[in-house]
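To start, the structure itself, in structure tokens.
Missing here is one protein chain; the remaining ones are kept as they sit in the complex.
Letters A, B and C name the chains as they come in the text, with residue numbers starting at 1 for each one.
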Amino acid sequence: MKVRVTVMLKDGVLDPPGKAIGHALHTLGFPNVGMVRAGRVIELDLDETDPALAKAQADQMGRKLLANLVIETFTTEVVG
Amino acid sequence: MKVRVTVMLKDGVLDPPGKAIGHALHTLGFPNVGMVRAGRVIELDLDETDPALAKAQADQMGRKLLANLVIETFTTEVVG
Amino acid sequence: MSAPRIVDQGLAREFGLTAEEYGRVLAIMGRTPSFTELGIFSVMWSEHCSYKSSRVWLKTLPTTAPWVIHGPGENAGVVDIGQGLAAIFKMESHNHPSFIEPFQGAATGVGGILRDVFTMGARPIANLNALRFGSPENPNTRRIVDGVVRGIGGYGNCVGVPTVGGEINFHPSYDGNPLVNAMTVGVARQDRIFLSAAAGIGNPVIYVGSRTGRDGIHGATMASAEFAEDAESKRPTVQVGDPFVEKLLIEACLELMATDAIVAIQDMGAAGLTSSSVEMAGKGGVGIDLDLDQVPQRETGMSAYEMMLSESQERMLIVIRPDRTDIARAIFDKWELDFAIIGHLTDTGRIVVRHQGVVEADIALAPLADEAPLYNRPTAPSPPPEPLGVLSDPIGIEDALIRLIGCPDIASRAWVWDQYDSTVGGQTVRRPGAADAAVVQVEGTTIGIALTTDCTPRYVAADARLGGAQAVVEAWRNLTAVGARPLAVTDNLNFGNPEKPEVMGQFADAIAGMGEACRALDFPVVSGNVSLYNETRAPDGSTIAILPTPAIGGLGVLEDAGQAIGLGLKPDLDVVLLGRT
């Protein structure tokens, strides 16, 4: 089972990479880019056949390590 | 329109963060974690109402800036 | 690798061997080589590993002095710095990889030179670099500069070795072929220096570090090939560096080196497992059997050819005393690195490679080394540069000064060194920008080591002999300017295509000039690196050689680091100008 954990900064937390990317895109000729947020994605192969269990595990990993809940939120999904 | 660009390393390219995360998860008590790949995700607000055009633009941004095509691949999706 | 290719002259050509060289392979083997064997020959006989075009000239450089402990031939040069200590240092290029992927190319360049130094038992204490980029007006230059600087910083900062100096020039001839030369200096006790010659029939050969993947296969031959327009399609050969693993590898190797376990050690650099095993066994005059099934692998289904030629980073090969494997294993376990016994030394004088029960390669080592091609390529004087025009409109001293200060080759480099951790280690006495040479104290002593990298390519282009000499002399001056006694140099000779007589002429003349200066100053060359085929394709399809760039890395010593002199003028002191203007 493959799961994907997507970690984004909480709204309101300053996002230097997002800001830098937005700025670079403007200079590259994409004037209609508004807000940009940068985050991380972690794809994991889990030795687990039950999607619900796989997702539950991914949630646990998100809380324990993959996201810093002081500044980040995360979502998990089973992708295969 | 909101688009999401997900950037991952190409298969076969060494992924030091992925490796380290997998290792950390094992020590944290997730023994059934196999291969881990770490990537980046960029969410952009586009001043654009046509989903097809938005996606096309995101594809262009991926090629031009967001992904390093030497070692990375990317996917784009319209998320809202 | 899908279906095995037929080994013939056509394949040999694809692997970068000439018809004559392939004939020599056939003669040595007495049969058609296997695919893997041909791969081994091709990388061992590449310019990068064999120095086939440069060896005849390199031999003319002075390499000895009473304070030289090991000159060229080992992984790095070793000089006596007093108190039973030795400085171990070398410079190495990563030019072509840095064009393809600036960040990773530069990062892995730093990683490679660090390994060359700690492989000999030294804790690395300083990094420097010598960088050349294309014209600042070229939009691609900005991207390459940015990536290279981030790559150097990203690797050195993480490993925790301060980057204390370097130099940067810009010129259109580097547009399609930047130069990234990285230098590392380490310190070891003179009685704890580790060499690469294998010894002890039956001794185990161990593999430590990262796992092997398919990265960088044929990197060594690529590094020796002129840059074609299909460089872009060569991209999958990019290697990714893992400075974190390198840091662990440094600590683990130094810990193992504190025991008596190691017989010989060598990093897996260009041509990875092939060059390390061939060189270690060859230097020791022994044979080596490798069992590739034991090699830690990152990917599945790798062939013998792929494993032998992989340039995956952060790997070392060690010949160890058989009764010490447990100690070694425990140390590498502690540092969470891969460890495997992948072979042993034999008395056959051959390298034998087995994979899945099949002998994939079986080559006599002596001819592989002794009969490697050696070329005395034709030289021709390079065309004299166009005379400089006479300044027709004098612009006044003030404007001239402003223009000079704003010129990319002179402007402040603070933007660059601000991204390099120059203080980690707590021993940096003179940081970038503070003096003509960087000064780092040897921890626990008062000894200061002064370091500099220098070369002015336009001088070399104008007169290769004088330019080569000038680079050496400038390094010497920069060292003496901080109060150090210059000891020795490492060099990185970056030139164009040696098959072009004018380029070979520049090369020969620059070396002649370097040699003269080194002899006159008692300033021998103890290590170095040659990078040829540095050329850019112009829009019209012609190739332009880079400016000839023999970068010099100089090392000097101060008995008392506290005596180091800096650049800053102090109030109430007189300013004296020496020499004729």
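Quick notes on this structure:
Just so we're on the same page, contacts are C-beta pairs under 8 Å (C-beta built on N, C-alpha and C of every residue); 3 or more make two chains touch, one makes a residue touch a chain.
Here is the rule we use: contacts and distances are computed from a predicted model.
For the chain of the complex excluded from view, the name given in UniProt is "Phosphoribosylformylglycinamidine synthase subunit PurQ" [choices: "Phosphoribosylformylglycinamidine synthase subunit PurQ", "ABC-type transporter, integral membrane subunit", "Urea transport system ATP-binding protein" or "Aminomethyl-transferring glycine dehydrogenase subunit GcvPA"]. Of the chains on view, those touched by the hidden chain across the whole complex are A, B, C.
Interface note: of C:8, C:137, C:260 or C:336, the residue touching the hidden chain in the full complex is C:336. Remark: the omitted chain is touched by one listed residue; of C:417, C:459 or C:476 this is C:417. Where chain C meets the missing chain, the touching residues are 150, 153-154, 157-160, 242-245, 247-248, 335-336, 417-429, 431, 441, 443, 561-562. What chain A contributes to its contact with the hidden chain is residues 12-17, 19-20, 40, 64-66, 68, 70-71.
Contact between chain B and the unshown chain involves residues 16-17, 20-21, 24, 27-28, 38.
Keep in mind that, in the parts below, only the chains that are shown with their structure count from here on.
Distance from the chain B centre to the chain C centre is 34 Å, each centre being the mean of its Cα atoms. Centroids built from CA atoms put chain B at 9 Å from chain A.
In chain B, no position touches at least two other chains. Listing the residues of chain A that touch chain B in their complex gives 6, 8, 18, 21-22, 24-25, 28, 30, 32-48, 57, 60-61, 64-66.
Put simply, chain C touches chain B in their complex at residues 100-101, 103-104, 210, 213-215, 235-236, 238-242, 244-245, 298-299, 312-313, 336. Within the complex formed with chain C, the residues of chain B that make contact are 9-10, 12-16, 19-20, 23, 68-71.
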